[in-house]
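Excluded from the complex is one protein chain; the other protein chains are retained at their positions.
Our next item is subunit A:
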Amino acid sequence: MKAPVSGFVPAPLAQLPWRILLLVILIGGFGLVVLFSAAGGSIKPWALSQAVRFGAFLGLAVGLSRVSTATYARAAFPTYGVLLVLLVLVELLGAVRGGSQRWLDLGFIRLQPSELMKPAIVLTLARFYAILPPAETRRLPSLIPAGVLVGLPFVLVMTQPDLGTGLMIAFGGVTVMFLAGVPLRLFVGGAALMAVAVPLAFNFVLHDYQRHRILIFLDPDSDPLGTGYHISQSKIAIGSGGLGGKGFLNGSQSHLDYLPEGHTDFAFATMAEEWGLIGGFFIIGAYMLLIRWGVMVGVNASGRFERLAAAGLATTIFFYVAINLMMVMGLAPVVGIPLPLVSFGGSALMTVMICLGLLMAIDRQNRRAPGGW
């Protein structure tokens, strides 16, 4: 079925999922307003460059939406392989230079392979379960390759060390496994295993600063001027905003530098201080709509790869938003996950735009197929 062609709008434009694009532009536009305020009412140094980036990556997403899903399915494994190699390279570079390294300098861009791994792991597992015979899905041996596929990048990223990204890769992979139909008891068992593994990991795997952050998260007031300072000041910013906020450009926590990272990881707190609960509900609501749309794209898709990929990608966006918001509201430790589309920075924006582009591609496929959305 073809989309109705209007006389004024050219067909390719009219075919775009405008409602979703509008939602994304709303969130991104609001983010730019927040960055404008965070710079003390100036488009420099953040709002302008972020706007350029936002436009570019939105274009990328629209571009990605024009590619057929079959291409993505075919490209999943090779992409995964390339990214894995890059992760190892990053690891080696870090070892040579000393200290931790997360990116590769390609000259024109600083490529962060772990970021790209977030959508890639979803596509890879979706591809894996799409070609796996359905009967095998519920059998234990099929878990081994899936586990290896998730485990390799997870371990590589964790050793960078990047706790937040590592966890998101694992969550993304596990989500696809869950959606693919891996028996529930395994997740229950896995949760039990986690209960045992987390304290062990806490003591033997995590770095001192990571352990410290978690301890501080559990009791922020124990170190109000150290790591707990971030959480305390963020809660003060959000709490002092009240219902309607202190008003645009009037946030004292962000403008007087009490709120650290007010334009990156804690951009939500900067926003909440000036726009209050109303602004917060707007952001949370908009994201929930976006994520819900993504999951529904999966539900409405006909191919197994498309279904798993769509729901998985939507959940990747969800993890970004949920982890970041829980962090700024003091419900999770500070793990360095930005709020996509709002926080200043390119990596998360790029990842989320790739997710959106893929989702739109699947959505486009659905609309062509009978019974589409």
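To be clear about the criterion, a residue touches a chain if its C-beta (ideal position, glycine included) is under 8 Å from a C-beta of that chain, and two chains touch if they have at least 3 such contacts; residues count from 1.
Basically, contacts and distances are computed from a predicted model.
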Original post:
What does the UniProt entry say the missing chain is called, choosing from "Penicillin-binding protein 2", "Phage shock protein C (PspC) family protein", "NADH-quinone oxidoreductase subunit H" or "ATP synthase epsilon chain"?
Top reply: "Penicillin-binding protein 2"
Original post:
Hey, which of A:Pro78, A:Gly181 or A:Gly247 is the one touching the hidden chain?
Top reply: A:Gly181
Original post:
Who touches the missing chain here, A:Pro17, A:Pro113, A:Gly173 or A:Gly298?
Top reply: A:Gly298
Subject >> Among A:Gln15, A:Ser142 or A:Gln253, residue touching the chain not depicted >> reply: A:Gln253
Subject >> Sole contact to the chain not displayed, among A:Thr315, A:Ser347 or A:Asn366 >> reply: A:Thr315
Subject >> Missing-chain contacts mapped onto subunit A >> reply: 134-135, 137, 175, 178-181, 233, 235-243, 252-253, 256-258, 272-273, 276-277, 280-281, 284-285, 287-288, 291-292, 295-296, 298-299, 304, 307-308, 311, 315, 318, 322, 325-326, 329, 331
